[in-house]
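Have a look at the structure below before the remarks.
Every protein chain except one is present and positioned as in the full complex.
So, subunit A:
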């Protein structure tokens, strides 16, 4: 019961914000992920030389970018949006793993995309059971049945009440 409540209290940013802001949030998160992870991985010499030559330029471009998106969110939509789920949130979940030291950006991106595919496939598997019951609305029971009947979803059994 308690965990149920925690879940329902999840802040739903994107529902309350206009799409422009959602884009902005996404961009900001990407920027954050990029810088943080890149710093931890880059070979020190490279970082040094990059900092010397390029940092002023970069800070400038980041600030410019931010203010530009704030004023004209439409401009941002020219850039293709690669993920639906926020990379930062996925990275935070990944960091729960005590064995994880460093994840490359590509790695975080790959997990994010895989998770989107996972949601897609779990929704479809659940809907099979909704259909079998001749219903139109997917119920939690259908999700549970999908988990019980698909081999690759076995890992979820008993792991749904954290």
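A few points about this structure:
Quick note on the criterion: a residue touches a chain if its C-beta (ideal position, glycine included) is under 8 Å from a C-beta of that chain, and two chains touch if they have at least 3 such contacts; residues count from 1.
By definition in this document, contacts and distances are computed from a predicted model.
Per UniProt, the protein behind the absent chain is "DNA polymerase epsilon subunit 3"; the candidates were "DNA polymerase epsilon subunit 3", "Ubiquitin-conjugating enzyme E2 G2", "WD repeat domain-containing protein 83" or "Aldehyde dehydrogenase".
In the full complex, subunit A touches the omitted chain through residues 4, 6-15, 34-35, 38-39, 41-42, 46-47, 50, 53-54, 57-58, 61, 79-80, 82, 84-86, 89-90, 92-97, 99-107, 109-111, 113-124, 126-127, 130, 136-140, 142-144, 147, 151-153, 155-156, 159-160, 162.
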